[in-house]
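Chains shown are a subset, placed as in the full complex.
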Amino acid sequence: MSLNSFGHLFRFTTWGESHGPAIGAVVDGCPAGIALSEADLQPWLDARKPGTSKFTTQRKEADEVRILSGVFEGRTTGTPIQLLIENTDQRSKDYGEIAQSFRPGHADITYHQKYGLRDYRGGGRSSARETASRVAAGGVARAVLRDLVPGLKITGYMVQMGARGIDRSRFDWAQIGQNPFWCPDPVAAEDWAAYLDALRLSHNSVGAVIEVVAEGVPAGLGAPLYGKLDSDLAAAMMSINAVKAVEIGDGMAAAALTGVENADEIRMGNDGPVFLSNHAGGILGGISSGQPVVCRFAVKPTSSILTPRRTINQAGEEVELITKGRHDPCVGIRAVPVGEAMMALVLADHLLLDRGQTGGVRGRIG
Amino acid sequence: MSLNSFGHLFRFTTWGESHGPAIGAVVDGCPAGIALSEADLQPWLDARKPGTSKFTTQRKEADEVRILSGVFEGRTTGTPIQLLIENTDQRSKDYGEIAQSFRPGHADITYHQKYGLRDYRGGGRSSARETASRVAAGGVARAVLRDLVPGLKITGYMVQMGARGIDRSRFDWAQIGQNPFWCPDPVAAEDWAAYLDALRLSHNSVGAVIEVVAEGVPAGLGAPLYGKLDSDLAAAMMSINAVKAVEIGDGMAAAALTGVENADEIRMGNDGPVFLSNHAGGILGGISSGQPVVCRFAVKPTSSILTPRRTINQAGEEVELITKGRHDPCVGIRAVPVGEAMMALVLADHLLLDRGQTGGVRGRIG
């Protein structure tokens, strides 16, 4: 059962609402002896933190994470690691109007239908604020990966805002940290800045596509058929707020390929198999092949906008709703570190799972 | 842990290889008292069965399912239901060549890397043959849904073959069963027939996009945040062989929308909320809204083709490989009943999960 937990052996559970006293995550199954402190986690949280540019919500949260358990004298002990983040900037009064009305395109109505009541303050549990807990848990996963697979590297970036995609010929890894959009194409980044500014001022919002790549993933991770690496990645990314699609490798575009085109041909290199292309996104039959694992996901536009939309309230009355408050005009921006965290969490889990079943031994080639 | 199991309360485990004596699934957690016999399951297996047209593999399998347990005097007893399908048409000699070489784009190499050995006969466990077990299990899920949510209806169809999509303006539900492609657009179906015939004769294969719609799904199914209905659907569809992407509602296209466009506005109908559009695909915050649940997935082209492709063998030698045997030129065709089965399995599971946590009671509106 996994209502609020994710993972098999390396497993985390998140808890907390947008406007409660705190949010957090407990990470279970972590190997012992891994160096870990708050300083290892904070940078990832800072990357996700709201209020760092005019393109994200103006809510100010310190997002300081505290480790309450599972670490002793700077090392993990193999016991559960509780990560706690206090909520410090809650303006519950902002949410008076949506206490009774359901934002179109938002979870307001379904939470009400399912549970009969909901913590409407800031979206409660359905708030993007929950993703801070994932990012904290992801920091623990990164510490595990750093220890067990030193060369592994995870990088997320935005490849599309609204209908505006990057130009892959201008792809530059070094650009990713140089603009507020984690955009590898500097021209697109400038274009997006102007575009998003205009949207924001017109009381609108927009969607985005994020790509997360993991390099240095060893071959052999994944457990067919219902614990496939790609199946778990799909579940992981789709569990992020506002995500509506997940792609591995060529994704939807794979449908348009022929078998001749899609075959990632293989040659023999000095250190084993070398693939001549990566349509598969590093996963074959649910198991990693040693190529970079490539995952993309689409984030829908923020549903909380200042433009009036038709909806109903709890009394069943038809109303027009303007959502005030401090909302992200493109929530996809802050989804970049979240996608990275989910990738780290899935890989750490599958690393332990694989070690459990196979002992980490690999079949020989050559 | 769920290497070969899927689901939470309504849970199935599949087993078996393409060329072993049999394959099957055990379904656990099924409610008692549901009318069930082989006759309820066989039609779904027949729909997926190979060899029904020249557009699918010519392997002849009766795909007769037997219920070995969990049913007494025509009704489920609440105990595990074992479904067994014998393999009758195995031509292991066809697979001599791939015993040592790895098909590009296939799980051959990753199974070898992970496990050190593999049942190479017909792809073993990674064969699309495994999907027969899912379809059988899905038949049990459908029987449960028929009993508990009488109006619920699941329909799958192909919306794209290669780069050729259907024309939505010609969409006709009645056409779906009238052509070998489960295609709702009769013009596209004719076009695909010619296209696939040519591809097949040129020793090639092609991908496809499948859409599965569930109508009559009650509001309130899904359990945020890691047991979201869409998260489980994503895992379910991505676990199907050759699937590379999963979309809910507008899917990847949601990224291109603005918040104003994406808002599914709500009015009040006689029986509760009425949504004016369905960009969300029937799921908000991971919980069903009562609208049709819409899911799409992309299937890559079959990697077993008669065109030679460069690869290596287990000895690490570089070779060119032609894959003989009886393969589907567009494995996406037979993925349609599989996608329907996975939708049924996810919905049956979430129906029981929701009943467990909430008792099935719904919050009032109006």
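A and B are the chain letters, set down in written order, and residue numbers restart from 1 in every chain.
The criterion applied here is as follows: a contact is a pair of C-beta atoms (placed from the backbone, for glycine too) under 8 Å apart; a residue touches a chain by one contact, two chains touch by 3 or more.
In this text, all values refer to a predicted model and were calculated from it rather than measured experimentally.
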How many subunits, all of the same sequence, make up the entire complex in this structure file, 2 of them being shown?
4
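The working rule: only the chains that are shown with their structure count from here on.
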Enter the angle, 0 to 180° in steps of 5, of the rotation superposing CA atoms of chain A on those of chain B.
180
Rounded to the nearest Å, the gap separating the Cα centres of chain A and chain B is 26
Residue positions on chain A within touch of chain B in the complex are 1-6, 8-9, 14, 102, 104-107, 109-117, 125-126, 130, 160-163, 199, 204-209, 219-220, 222-228, 230-235, 237-239, 241, 244-268, 273, 276, 279-281, 283-290, 298-305, 307, 309-312, 314-318, 332, 354, 357-358, 361-366
